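The other protein chains are all here in position, but one chain of the complex has been omitted.
Note that the chains take the letters A and B in the order they are written out, and that residue 1 is the start of every chain.
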Amino acid sequence: MESDKDNASLLGGKLSVINVGLDKFATELADHDVPVVHLDWKPPAGGDPKLAALLSKMGT
Amino acid sequence: MEHTLNKVFQGFYKDSVALMRLSRDLAAMDGVNEAALMMGSPSNKQILKDAGLLADNGAAAEGGDLILAVRAKDSDAAQNAAYTIEPQIMSQMRAATGDTIWQPQTIRAAAKANPDANLALISVPGEFAAAEARKAINRGLHVMMFSDNVSIEDEISLKIQAREQGVLMMGPDCGTAILDGVPLAFANKVTTGDIGIVGASGTGIQEVTTLISNNGGGISHAIGVGGRDLKDEIGGISTLVGINRLDADPATKHIVLISKPPGKNVLPRIMERIGQSSKPFTVCFIGATDLELPANAMAARTLKDAAQAALGGAAFEEPEISGTSLPKDRTGIRGLYFGGTLAAEAQLILLDAGLNVASNAAVPGSRSLSDDGNAHKIIDLGDDEYTQGRPHPMINPEIRREPLAAALADSTVGVVLIDIVIGYGSHPDPAGQLAEMLRTMQGTDCPTIIASVTGTEQDPQVRSSQINTLQAAGIYVAGSNADAAIAALNLLGINS
Partner (left out) sequence: MDIIEKANEEAIRRMLGAEPVLINVVPAGEIVPNLQDKMILHAGPPIEWGRMCGPMQGAIAGITVFEGWANDLNQAFTMAASGDIAFDANHHHDAVGPMTGMTTVSQPMLVVENKTTGNRAYCAINEGLGKVMRFGGNDAEVLNRLAWIRDVLGPAMGKALRDMGGIELKPLIARGLSMGDEMHQRNVACSGLVLRAIAAAMAKTSDDGTELSEALDFISANDQFHLNIAMAMGKAIMDPVRDIDGSSIVTAMSRNGTDFGIRVSGTGDEWFTAPVEMPEGLYFAGYTEADANPDMGDSTIVETIGLGGFAMGASPAVAGFVGAGAASEAANYTHRMSEICATENPEWTIPSMDYLGVPTGIDVRLVVDSGIAPTINTGIAHREPGIGQVGAGVVRAPMACFEQAVRRLAEKLGIS
């Protein structure tokens, strides 16, 4: 039986997820006891891709 | 008189799968002829317009707005339907812990509130995915990006940035990974063991990991790199990072690479890196021949070959498909695949047997679909033309209905090949869904259907249970995707 340390070495710690998008991914991870935070995400800049792109260059 | 109604929820976002469920409920309501719930992006509005579902207020909606569109037999029916569905639209998903806890809206806030978080799983629409990934990488999070429709420039810059930060950038277009034994997005619950995978293909990873797990082996980690990683433009950045990680991982003793054949500039770099490792490698570049491999690497032409090689080379047991043969004039094979790599593997097996093959996702040696009417047709239903404006077939198996009906009604078709991929993220009962579809289609004198089930007993759908359902519906089940194609050849009387 492998030790936690061995598996943890790839990620640098126990898997803990921030889910950005489809809520089914978060639900399934939660169902299997993986720590997960599901974002109440909305498109940035009200859905305007040009403004969103400008913002991503301004560092958020 | 038929009435089209739109309601616009400004600044209100819901993901595509949730919208699909709501659309289905809305369309099923009394008096409703057609309905859809979509975000107000230009391409979505065009789809609504083409479907006769777009009203003036819907046309004025913006990308961040949700459009409810319904066409019903009269105005009352339309209003009632919109009114009834609205509470379901407004209900928020409760936080995973089930309380009315504050849900962060940004990666920044989520990372601050959860300092242990180490992976961002991103599946938002493509035009916003890169910006979100950038935020995650800046915070030292690994990224798995399911989203596609991300530019090559963005993919390159994200992968370089991730490499510099010392984190994994898995994707864009990465649907499968297994880290620390945890299936991420579309992946299977497999036995933990010492074989590590780096894969540019989701279903390719799924097939290889489940075959290994079902045949006595185990997986340390399966790292997805996204479908384009090994193209020359990207340069295999994530693949090389993945190899480095698995090479350094004490739990991994054997590494399998899965991809379509890499770009010709990338290939030698990958080979060089493999040669620097002290671990044995199995290299499955689907369909590639004559690879110049370093001493510690072995080539596998198909996914099944790769799984066998990783486990030491012994051939897997294969259930026999017998007791059937094809009618004389029905000698055509029709493949209807959800997994792109599974479609590619099938093409290879048919081509290797000397058959004429055509596909919408043609491997070298196959023609394009429009080319040759006589060829055996292998269709990748996950390809863009089928998924335009709709969720991928792995989420939306309905996409197979029309092509399946067409195949069964086609008098030249003798065998239909189908992939059933179970596991996390997949439909709760793909075999049952297929069986139910078939009930509405099958008549007498139909083609033989051969399927394979990619999955394990530990998956929520339970592999053996899915096999039973398929067999009860008269479908033959092979031990792997490759074996299903081989079985089709056997039925045609061709030795593979």
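Everything that follows uses one rule, which is that contacts are C-beta pairs under 8 Å (C-beta built on N, C-alpha and C of every residue); 3 or more make two chains touch, one makes a residue touch a chain.
Model, not experiment: these values are computed from the prediction.
Checked against the hidden chain, the listed residues B:Ser43, B:Gln105, B:Ser151 or B:Ser411 yield one contact partner: B:Gln105.
The set of chain B residues touching the chain not shown comprises 11, 64, 100, 102, 104-106, 108-109, 112.
For chain A, the residues touching the absent chain in the complete assembly are 42-46, 51-52, 54-55, 57-60.
Convention: only the chains that are shown with their structure count from here on.
Centre-to-centre separation between chain A and chain B, using Cα means, comes to 19 Å. For chain B in complex with chain A, the residues that touch the partner chain are 11-13, 15-18, 39-41, 62-65, 92-93, 95-97, 103-108, 110-111, 113-114, 116-125, 127-128, 130-132, 134-136, 138, 141-142, 146-147, 179-182, 184-185, 192, 220-221, 245-246, 248-251, 424-425. Interface residues of chain A, counted against chain B in their complex, comprise 2, 6-30, 32, 34-49, 52-53, 55-56, 59-60.
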